[in-house]
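Remarks on the structure that follows.
One protein chain omitted, others in place.
By letter and in written order, the chains are A, B, C and D; residue numbering begins at 1 in each of them.
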Amino acid sequence: MSTALLERNKESKEEELSPMNQQIEKATKISVNDLNLFYGDKQALYNISIDIQEKQVTALIGPSGCGKSTFLRTLNRMNDLIDGVKISGDITIDHENIYQSHDVIQLRTKVGMVFQKPNLFPMSIYDNVAYGPRMQGIKSKRELNRIVEESLRGAAIWDEVKGRLKTSALGLSGGQQQRVCIARAIAMKPEVILMDEPTSALDPISTLKVEELIAQLKKDYTIVIVTHNMQQAARVSDKTAFFLNGEIIEYDVTKKIFSNPKDQRTEDYVTGRFG
Amino acid sequence: MSTALLERNKESKEEELSPMNQQIEKATKISVNDLNLFYGDKQALYNISIDIQEKQVTALIGPSGCGKSTFLRTLNRMNDLIDGVKISGDITIDHENIYQSHDVIQLRTKVGMVFQKPNLFPMSIYDNVAYGPRMQGIKSKRELNRIVEESLRGAAIWDEVKGRLKTSALGLSGGQQQRVCIARAIAMKPEVILMDEPTSALDPISTLKVEELIAQLKKDYTIVIVTHNMQQAARVSDKTAFFLNGEIIEYDVTKKIFSNPKDQRTEDYVTGRFG
Amino acid sequence: MASLPIENQTTNNRKSNKKKYFLENVSSKVFLFCALLSVFSLLLIIGFVFYKGSHPFIAEGYSFIDFIFGTDWVPSEDQFGIFPMIVASVYATIGALIIGVPVGLFTAIFLSELAPKSMAKIISPAVQLLAGIPSVLYGVFGLAIIVPFLQNNLGLAKGQSLLAVILVLAIMMLPTIVTVAETAIRAVPKTYREGSLALGASEIGTIFKVVVPAAKSGIMAAIVLGLGRAIGETMAVILVAGNSLIIPTSLTDSMRPLTTNIALEMGYAFGTHQEMLFATGIVLFSFILLLNFVLAKISSRGGN
Amino acid sequence: GGNNENEAGSLNEGKDTISISGSTSVGPLAEKLAFNYEENQDVNIEINQIGSSAGITNAISGVSEIGMSSRDLKPEEKESGLDETVIAYDGIVVVVHPSNKVDNLTTEQVKQIFTGKITNWKQLGGDDKEIVVVSREDGSGSRDAFQEIVGYTSGELVKSSIIASGNGNIKTTVATNEHAIGFISFEYIDESISTVKINGVEATAENVLRQKYSLSRPFLFVYKKDHLTDAGQQFIDYILSPEGQAIVSETGAISLH
């Protein structure tokens, strides 16, 4: 299956895209085929088709409101929660159609998510991070302690919060909260991690740490990340998809997107000449 | 009064900083003197002293949790709302001590604010933007229409929302919401605008637009902006203060901070070598 | 980061997920069952009232029009006209709303937004205490304090009056309105308040323009529940209404609301008389439906 | 069966249980009778004061063994096979506020007051004050009896009259209103209100028994013959005995003898 389908925009040249894909040896983890999504009557995604490779970082970029978050949320079926959302097309993860399977829980255990706005629960920091594992039935105090510490370290926040694990998570600064959110997702040891602008609230140092973390995580995990930060996309991702008005305009290895994009609009966007 | 006081960190060299300030001719708009702030028993700001110049953009940078937001919120007394906050020291705006005056409302009309997380009210877009002016007693429909359109244009969001001004503001994407927040602040025509990472949820294009807007606004307004984005600080600000652990480590003209900082820690931070 | 072997974990998940989905299924059935049970019991009551109350009109040839618009209620002489009571109920309810709702809401706003924490901590539970005082005692209070007060200060021959009813009902609505509305207002996110204050809105402006509208749904619930409490109240009203069978024309007239009629005579009623009291219940129910409908309309209009 | 609701009875060491429900006017008297009766007998008497009609309904349906009524049975109720026993008489007394100077009325005057022909105390030799009429609810035994003896119908009752439920409420209403006039049972007379002589006759039990004082009504026990247990019958017998009737007199009601 081809990686970037631009059914509506006939400007794309599919045959040119295919060779690029062949350079990437990794297996396909997520395969999206002809996905359309409507919020009520309003179409938010048009004919999205994309293959996302295992153990790589795939970045989604594009202007505000173009549908990046919406697309990301189809991958763990978070859009199911919104009334009036209609979806057509297929999404398979590990060759399993996630919209046909009824096991959303397993899907969401496998596909972790970090949201745009930190959304910690009104509990202690510890309980927030231990939440997922507990829901999976892990009860051993020692095991939980280990997971919590490991996850918080992984999210580069351990040192800041280790003394106040039992205090409310909502007392943390925005950046701290977001890192705890990442820790909470990591604690589940998912296979895929979806990140919706995970560092938009972070300072450069934490951002760097999270980016390092991403680089490290991708050895084991498949990561899809939405970012507004071109440098970040360039730094962390292996492949990049450029969204515009609900369509994928271009999807390719990151280097190519940033150095030599096919589409004029992509070039305009990544060089900041857009709009 | 000297601009950067590093009472606790004796490494700083005050006498060296002073000459830099003299290059800046603008008058002092906000003057902060020996400010200490406690959340309950926990001290969040230490001996902050800083002069902020009129009709300039002052950027506050520093790692997450260092107190940037906290400091920003002292300038329009938003910290008054938090229980158990204790403040010592003086802040004067236009030579008036804002903690002695009892007219917080006038202060906040004069000092607008854009928050880290978009916090639109559950009303229509129009009502959100018209909220401040209405509170000021503006009733004329035409006048309000004009203000709303102007402000939304100013925040680079007019075209996206003009068709749905009367629909709920909460249906917008994160980026869109934040720009409406900026519009809402602009609608008040304040003298000072405080921005707490106003573009952290925006895509590069909107960010650029907002930055242009900031450049334009500073002709009339004094702007204080917290940002994690070094490039942004470098692009938009005239002066930059570097915060660390609740103190100002260095405060100087932006160019100096980024090209030739005095303090090793500042250098480490702005070059991303920190931590 | 070190991790458990992924496959291992996945199979674990699969196993336990079966149980989870089962639980999920069962629980949603249980929730549905509870909802249906509630609905069922409520339907039963409605059915019961309608069954009993419609009998005279269906089987005994009484005219429903005469029932609604008749002005004479003399059960022992087979006259069943409840028009004066309908008027009385409308007046009493509207009056109680006009006094009870603003006082209750304002108190709730005060407690959640203005009152110092320590003050709210004492007053809120104290107000909730009022909710548990038996209505008989409210009636006694009304009869012993409010009625003589009106009698003496307004120079009336009798203090049992529309005004006394309105005051007692307004008082009885208070705890419900205050408690429910206070909880709703407290739940409004802080960011709204911050956003508004940062725009130079005053504390009061913020409260009325942002916080209260954001809590609209809960406030409506407070009003509706408070109203229900007031309309459904009988024991207290019996004592202060006077229960006279006239169409009230002034606040100082004594009158008999629909509910009182039911409670007053049910103890001795028999046969058609009793059924007519149930019919009174139907009218009351329709009255409440109408009122709630109007309130819902008002609130949805106010929303935009 | 007549005792189907009384699972408690079987828990109670095999004691017999008599369940009685009905009139709130008869209730207090029945409670005292039961209280004394239980002291000497191995029996458990449950008394529920829920109103005459509900008590009669219970007696018919078998929820209660005996119903208490302060009004006469309606024809339909009699048709369903109820028997009745008068256990006492209840005198009804006209009461006014203690400050009221009027202390004697003729039956005709009472009638004119309650039908709205006389509207000011002045007309009766009292102060120049509007009369506020207080009556019981339609269907109430006291009211039925009162109206029958005084001689007016429910339809004639002055419309602006205050309707109070229960003797206590009439008493409280009259006690707090100088304008008011009402009627209550003998049992509830106390110093908060003052009583009015009817046709010059004082409202006392003797005068009722001597048939000088006409305002009275019977207190009834109603039951279905086949529901009545031996214990129930014995309790009724006890009430009708001199011992039981002595208690009746003690409580302020009028004994049968």
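In the analysis below, contacts are C-beta pairs under 8 Å (C-beta built on N, C-alpha and C of every residue); 3 or more make two chains touch, one makes a residue touch a chain.
The rule is short, and it goes like this: contacts and distances are computed from a predicted model.
Asks: For the chain not present in this complex, what protein name does its UniProt entry give, out of "Sarcosine oxidase subunit delta", "Dihydroxyacetone kinase subunit DhaL", "Phosphate transport system permease protein PstA" or "Galactose/methyl galactoside import ATP-binding protein MglA"?
Replies: "Phosphate transport system permease protein PstA"
Asks: Among C:Val74, C:Val87 or C:Leu225, single out the residue that touches the unshown chain.
Replies: Hidden-chain contact among the options goes to C:Leu225.
Asks: Touch as defined at the start, partner being the missing chain; which of C:Val39, C:Ile98 or C:Val294 qualifies?
Replies: C:Val39
Asks: Check each of A:Leu120, A:Ala156 or A:Ile214 against the chain that is not shown and name the one that touches it.
Replies: With A:Leu120, A:Ala156 or A:Ile214 as choices, the missing chain is touched by A:Leu120.
Asks: What residue numbers in chain C mark contact with the hidden partner chain?
Replies: 13, 20-21, 23-24, 27-28, 30-32, 34-35, 37-39, 41-46, 48-49, 102-107, 109-111, 114-115, 123, 125-141, 144-145, 171, 174-176, 178-180, 182-184, 186-189, 202-205, 208, 217-218, 221, 224-225, 227-235, 239, 259, 262-263, 266, 278, 281, 284-285, 288-289, 291-293, 296
Asks: When the complex is taken as a whole, what residues of chain A touch the one chain not shown?
Replies: Residues touching the hidden chain, for chain A, are 76, 78, 81, 83, 105-110, 112-113, 115, 117, 119-124, 127, 131-132, 135-136, 167-168, 170, 181, 184-185, 188.
Asks: If the hidden chain were put back, which residues of chain D would touch it?
Replies: Residues of chain D in contact with the hidden chain: 4-8, 11-12, 19, 21, 24-25, 27-28, 31-32, 35, 46-50, 54, 61, 63-64, 165-172, 175, 188, 192.
Throughout what follows, only the chains that are shown with their structure count from here on.
Asks: If we look at chain A and chain D, which chains touch each of them?
Replies: C
Asks: Just to be sure I understand: the centre of a chain is the mean of its C-alpha atoms, right? Then which chain's centre is nearest the mean of all of them?
Replies: C
Asks: If I rank A-C and B-C by number of C-beta contact pairs, which comes first?
Replies: B-C
Asks: Hey, how far is the Cα centre of chain B from the one of chain C, in Å?
Replies: So the centroids are 48 Å from each other.
Asks: Roughly how far is chain A from chain B, centre to centre by C-alpha average, rounded to an integer in Å?
Replies: 30
Asks: Residues touching two or more other chains, restricted to chain D: which are they?
Replies: Not one residue in chain D touches at least two other chains.
Asks: Find every residue in chain B that makes contact with two or more other chains and list them.
Replies: 117 - these are the residues of chain B that touch more than one other chain.
Asks: Is the chain-to-chain touch network here best called a line, a ring, a star, complete, or other?
Replies: other
Asks: Any two chains that touch count here, so list every such pair.
Replies: A-B, A-C, B-C, C-D
Asks: Considering the complex alone, what residue numbers of chain C touch chain A?
Replies: 1-4, 6, 9-10, 12-14, 16-17, 20-21
Asks: Enumerate the contact residues on chain C facing chain B in the complex.
Replies: Touching chain B: residues 117, 189-202, 205, 209-210, 213-214, 304 of chain C.
Asks: Give the list of chain D residues in touch with chain C in this complex.
Replies: The contact residues of chain D facing chain C are 24, 50-54, 56, 71, 74, 76-77, 129-130, 132, 137-141, 144, 153-155, 159-165, 169, 172-173, 176-177, 179-180.
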